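Read through the structure below, which is laid out as structure tokens, and then see the notes.
For this depiction, one protein chain was excluded, whereas all remaining protein chains were kept in their positions.
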Amino acid sequence: MACFQDDLTVATKHRREIVLITDRVEDIVKKSGVESGICLVFAKHTTCAVTINEAADPTVRQDMLAAFEFISPYLKEYRHMEGNSPAHVLTSLVGPSEVIPVRDGKLALGTWQGIYLCEFDGPRTRRVCVQVLG
Amino acid sequence: MACFQDDLTVATKHRREIVLITDRVEDIVKKSGVESGICLVFAKHTTCAVTINEAADPTVRQDMLAAFEFISPYLKEYRHMEGNSPAHVLTSLVGPSEVIPVRDGKLALGTWQGIYLCEFDGPRTRRVCVQVLG
Partner (left out) sequence: MACFQDDLTVATKHRREIVLITDRVEDIVKKSGVESGICLVFAKHTTCAVTINEAADPTVRQDMLAAFEFISPYLKEYRHMEGNSPAHVLTSLVGPSEVIPVRDGKLALGTWQGIYLCEFDGPRTRRVCVQVLG
């Protein structure tokens, strides 16, 4: 069993944005040569997250952004001076990483699944670690 | 180190439902022969999730379903035509997978922990990938 590692850089353009990165992760899995194992996709930040959701209809991404605003509003109790506490909260709720099965040398995603970087406090340049074990 | 892989099929019966799958995952871990490592349980869908929570008292599951309705209601801004945006949102909040330690050839779960498939848009037949590495 081997561990292959690589990085992605994602430049976001808006304060809140959901960016599809499936193809870029898949390229790393191919490069790794791993046939059977797992792939960890990990964002090295505290105001952005990695998630898996529908990649076909772009309205799903728009609805997710609307939901994120609803779920984590700016509360009057917040004390962190940078004003981005809702972004920190969403990062812990959605989580900084996903682990995906690797089978037959490919990501074993379902038909509708895509991998997303969720920007909660952009625009920024984000680094994402990918580890492929197998 | 080896990677053993298998699948589960879970047929859900209701629109929203939390189904215990611990024993079925444990069977795969036993079959794998892995003594020490990790087990990835990954749902290949965008409107259901995998979580770990209390398996003893069934009222916890009922309360979780009530909480999910409260946390992710149907918002008037939603544009996705299928009407299941709250299910997509809950999938990203709860997450499509869990990773569990394997020790002494078994899932190293705590006393009260069970593994659940959370159906948010059923009834449907769901596929769950299990990868055991160690």
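Think of it as A and B in the order they're written, each chain with its own count starting at 1.
Just so we're on the same page, a contact is a pair of C-beta atoms (placed from the backbone, for glycine too) under 8 Å apart; a residue touches a chain by one contact, two chains touch by 3 or more.
All values derive from a computational prediction rather than experimental measurement.
From the options B:L8, B:I38 or B:L75, the residue with contact to the chain not on display is B:I38.
Among B:G33, B:G83, B:P101 or B:P123, only B:P101 touches the chain left out of the display. Contacts to the hidden chain, counted on subunit B, fall at residues 1, 36-38, 51-54, 57, 59-60, 62-64, 66-67, 70-71, 93-95, 98-103, 108-113, 118, 133-134.
Residues of subunit A that touch the chain left out of view are 1-3, 5, 40, 42-46, 71-72, 75, 77-82, 85-86, 88-89, 91-93, 95-97, 99, 127, 129, 131, 133.
By our rule, only the chains that are shown with their structure count from here on.
Subunit A and subunit B have centres, each the mean of its CA atoms, that are 19 Å apart.
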